[in-house]
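A single protein chain has been omitted; all remaining protein chains appear in their positions.
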Amino acid sequence: MSGERKELREIARHLLESAQVEVVIGYTAGPTRFQAAPFFARRPEQAAYLIFDRTCEFNLCKFLHRFKGRKVAIVVKGCDERSVIGLIQERQIKREDVILLGAPCSGIVDPEAAAQTDGEPPFYSMCRICSVHNPRFADYLIADPVEQPPAPEFAPEMENLAESSINRRWAAFRKEMSKCILCMACRNLCPACYCTVCFADASQPKWMGKTDDLSDIMFFHLGRFLHLAGRCTGCGACERGCPMNVNLRLYNDRVRKDVKELFGFEAGVDPQAESPMACFRADDPNNFIM
Amino acid sequence: MSVMVNTKSTATGLPNPYLPYPVLIEHITVENEAADIRTFRLRFLNPEDRSRFDFRVGQFAELSVLGIGEAPIGIASSPLDKDYVEFTVKRYPTGVVSTALHQSEPGQQVGLRGPLGNGYPLERMHGKNIVLISGGFAVTTIRATIRYLLHPSVRPTVRNITVIYGARSPGELCYKKEFLEWTHRRDIEVHLTVDKADAGWKGREGFVPTVVGEVKPSAQNAICLICGPPIMLKFTIPVLQKLGFRREDTYLSLEMRMKCGIGKCGRCNIGPKYVCIHGPVFSLAELEQLPQEY
Partner (left out) sequence: MQAKLLDREQIKAWVDRLLGHYRVTAPVMRDGIMIFDWLETAGDLQLPRGAITKVSAKHALLSRTEVLFYYRTKSGRATTAPPPPPQPQVIFGIHPCDVQAVKVLDAVFRAPPYPDTLYLARREVTTLVGLGALPSEVPNHCFFESLGISAMDNRDCDLFLAPLGGDKYVLELLTEKGAAIAASLPSSAEPDPGELNTLKQLRAEAAARVNNCFASPEFHAAVARFFDSPLWDNLAETCIACAACTYLCPTCHCFDIQDETHGDLGCRVRNWDTCQFDIFTLHASGHNPRPAQKQRARQRIFHKFDYGLKNFGLPFCVGCGRCALACPLHNNLLTILRKIAAEKSQETKP
């Protein structure tokens, strides 16, 4: 259950003044109306710049790797919070080193879609099916809890695709992959991607080329989906950050669903649960091993 | 077995600047005790390519192993050694090309693209005393320069030649036979040193910067070429400056990660200067104007 209700600037100021944390990682007003920018408040007076509203899109957990072993506070939406729990599950950060400032969120505005309409700025489509509007483990809540309408566990689009023929699935996969320009933004934005040398960059051996051939593009994504199996929390940062609108969540969600069904595990949900990648049980399913 | 001629290989009839000359490895010499530095003597498959590969000392070339990649390597032989070109390559465990080269054998074909870069400032060296300082593996283009300067047609164009070359240990000195021969010549003054001697070493022991301070080469009417690892440069340059060597007269040859070698791919820049076309040789005076990002 999340902790007590506080005003963001007040609690941030307090945490900095009392030196409980060395930095509050949050958001501040960005360069345009629908874009907030990340902000690192280090001095108590800087807390005055912190904001939280429907423009705060970026998953700030990506920054936690920089502060390993140090005390930080971080503003997290429900989706971002799963990334924090995921990192705790993987022993990348300790729960006691992070103060979670939970931000209940009804959805984040999609700036590109907003620029194209004059009416009410639309949310990202993934926000409309979000099941974690309210953070669950926050030390403090910086806004009042919001309504959590019933939401599907995984993207319905993925469920539909999973039901269709292999030819249709293959065609859909090729179509998505053909949009990719291998800029690696998805990898660089992902809080769970923190290998010091990514398999895509290795030269000895060189696992993959980075040409525009579909085989290279597919190899990168398939590699990444599998490396994230049991680790992806479904935060959506990859898809929102992709400049070419590749539907990455479709595939990450498929792997997430498989992991749930096979191992009963979801990354970023239960801090105490053991990741299937990090333990072995005699009754682990192995019907997919040929 | 046919070999494609390299020129005129695009629709415009202009040479493809990315296509290497085919060369054969004629001979491989292991230069050091650790056996991770080897000199490759290369012969052009097409004799006319040798005259196209008209280089100056201090320039480099991109050595290709087709299927693996390319690496920028300083040219280790003199332009007046007409029958071959030599490159001395250190193998890095992380280097795919250097590793592939070290696994190759005489008779194997590799590729050569170049010559590239600006080379040492020969015009400025006319009539001057030349001081050449080097440490470790970086001696390759200095060795090329010495071979060139000692050629009878070139020797009279410069005055005194002083060389200070050091390595970590006697086993790590490159071109040992040549350097020892040069110590006996009267038209060049060679000081060899090692950081740490072994039982068989009868020569000098001392770090290069220290030896430079002991030898005290005169800065009078002199040009200094210095090529070595960052730590050697860091301690030697102040010694040179104390001896009165001007920044405009002291030249370094820099290393950078490179790909195209022709100033297009954007990788090897130090500020506005590309090491592959404006360098790799820079004077200290020029380097001080650039961001310290090298």
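Chains here go by letter, A and B, matching the order in which they are written, and residues are numbered from 1 within each.
Basically, a contact is a pair of C-beta atoms (placed from the backbone, for glycine too) under 8 Å apart; a residue touches a chain by one contact, two chains touch by 3 or more.
Values in this document were obtained by computation on a predicted structure and should not be read as measured data.
Taking the entire complex into account, which one of A:20, A:117, A:164 or A:188 touches the absent chain?
Going through A:20, A:117, A:164 or A:188 one by one, A:188 is the residue touching the chain not shown.
Which listed residue (B:14, B:80 or B:180) would be found touching the missing chain in the intact complex?
Residue touching the absent chain, from the options given: B:14.
Against the chain that's been left off, what residues of subunit B make contact? List them.
On the side of subunit B, residues 1-4, 6, 9-12, 14-19, 22, 66-70, 92, 94-95, 98, 104-105, 107-109, 111, 230, 255-257, 259-260, 262-272, 277, 291, 293-294 touch the unshown chain.
Since one chain isn't shown, list which residues of subunit A touch it in the complete complex.
That gives, for subunit A, the contact residues 30-32, 35-40, 57-58, 62-63, 111-112, 116, 179, 181-185, 188-189, 201, 209-213, 237, 240-241, 243-245.
Here is the rule we use: only the chains that are shown with their structure count from here on.
Counting in whole Å, what is the centre-to-centre distance of subunit A and subunit B, each centre being its mean C-alpha position?
Inter-chain centre distance comes to 50 Å.
Looking at the complex, which residues from subunit A come into contact with subunit B?
Residues of subunit A touching subunit B: 203-204, 206.
Within the complex, which stretch of subunit B touches subunit A?
The contact residues of subunit B facing subunit A are 94, 96, 99.
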